[in-house]
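Every protein chain of the complex appears in place save one, which is left out.
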Amino acid sequence: MPKLNRDTRTDVTFTLNGKKVTARSEPRLLLTDLLRHELGATGTHVGCEHGVCGACTVRIDGEPARACLTLAAQAEGADIQTVEGLEPEPGGMSPLQAAFREHFALQCGFCTAGILISLKALFDRKPGASEQEIREQLSGHLCRCTGYTPIVRAALAAQAQMREEEPRNA
Amino acid sequence: MKPAPFDYVRAASLDEALSALHEAGDEARVIAGGQSLVPMLNMRLARPSVLVDVMRIGELARIEHRKGMITIGAGVRQAQLERWAPLAGTLPLVASMMPWVGHAQTRSRGTVCGSFAHADPSAELPLALLALEGEVHLRSKKARRVLPAADFFLGMMATAAQPGEMVEAIGLPAHGIGTGTAFAEVARRHGDFAIVACAAIARPGGAIRLAVGGVADTPQAIALPDPSDPDFDDRLNEFAWALNARDDLHASARYRRDLVRSLGRRTVEEAVSCRS
């Protein structure tokens, strides 16, 4: 059985934003540290390291999850999406990102990556999520700047736009 | 805020997991979703020398409904249970609790059994287990045993699981026809652990059971008469006192007792009203 020794760095391989990546890690390395400091994907932020603030939220196999509560070793073989994977092309913005800009749904932007990821996961799974469901999803995130109202507005606007575009893309 | 070092076993089968647990004994912890354990690792409150990851064991990731019993394996994530189609029909009480369990971002990874194994007295799922008189399937390399919920929870984050033993599954009796259930909770914020959580079950025959979390060191339950019974409030009051509530940062002991009395009654009444 594969036993990873505490002092040994071993390879972890997973898909990050559609690309296969391999990095070396000790068993205790947190996924946040692996993403940010080993892979340079610094868009995912760290605000508490105990699972409350939501800044570190990434998608693991499609689901929004706390990267700070995930060991890098647990990510072996997973499909991970971070904020860096939301952009349709360099310099472009997805409807969700554009709606955040339009509605001033961020100030310092430190909480934003996690929030975008959570909303993206929700809309992918449930394009017609109600405002209440959107709020429930957002309740797993702390934002100290905005008072949340513009975030909810941006989410609703992005949802409307995505639903409008969807039949066209389909 | 980084974990102390540990070895990590990615068990591919139950046997592997049990062997690893057996070998390391007291020094090992199972890691499933990690939503309760990793915060404690990060704070170095917990410092096991070996973590045994059981999430690659396919057979543990199953929810089964057989002979009136719903069995939920150690690998079943909370989100999986929440989206399990038969949930509302077979475990309406659990279905009504699920949105209160942490947040979507923790339910996605956290497992159902992990919440039991962690045994936080304010958590919703242990309360469900006790309210429904469910059972816990423990397994070690050498033996398996089944414990009733009430015998499993020993104290704050303390359970009857022995070194080398893991929760393999839990079993919850499926909803009986005509039974009424209700759940209510008061927490400081949405998604916080309960200050007081109440789950009530009213059986068609008249038996009423109220389970309360967040007050004592483990969830606790009591059999109560019909809320119209003149003894009802007395019994509930004695129960509220016996839970030995304590003051903390978020609520006074008195407040907790008040909620056991008021919310307890309200929850029972609701369960009774939807009994048929």
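Before moving on, here are some points about what is shown:
As written, the chains take the letters A and B, and residue 1 is the first residue of each chain.
Criterion: contacts are C-beta pairs under 8 Å (C-beta built on N, C-alpha and C of every residue); 3 or more make two chains touch, one makes a residue touch a chain.
As a convention for this text, contacts and distances are computed from a predicted model.
Selecting from "Thiazole synthase", "Cytochrome B", "Molybdopterin-dependent oxidoreductase" or "Sarcosine oxidase subunit delta", the unshown chain of this assembly corresponds to "Molybdopterin-dependent oxidoreductase" (UniProt protein name). Touch with the chain omitted from the figure is made, among B:Gly58, B:Pro148 or B:Gly176, by B:Pro148.
Per the touch definition above, the residue from B:Ala46, B:Leu125 or B:Leu138 contacting the chain not shown is B:Ala46. Note on the undisplayed chain: of the listed residues A:Thr44, A:Thr57, A:Thr70 or A:Gln159, the one touching it is A:Thr44.
Take subunit A: the residues that touch the chain left off the picture are 26, 28-29, 36, 41-50, 52-53, 55, 82-84, 86-87, 91, 93, 97, 100-102, 104, 106-113, 116, 135-136, 138-152. Looking at subunit B, the residues touching the absent chain are 1-5, 29, 37, 40, 43-48, 118-119, 121-122, 130, 148, 150-151, 154-159, 186, 188-193, 195, 216-217, 220-223, 233-234, 237-255, 257-259, 261-263, 266.
Methods note: only the chains that are shown with their structure count from here on.
Per-chain CA centroids place subunit A at a distance of 28 Å from subunit B.
Within the complex formed with subunit A, the residues of subunit B that make contact are 1-12, 16, 19-20, 31, 34-35, 38-39, 41-43, 49, 51, 53, 55, 79, 99, 102-106, 108-109, 190-191. Partner subunit B is touched in their complex by these residues of subunit A: 1-7, 26-28, 30, 33, 49-51, 54, 57, 60, 63-66, 68-71, 73-74, 76, 118, 122, 136-137, 139-141.
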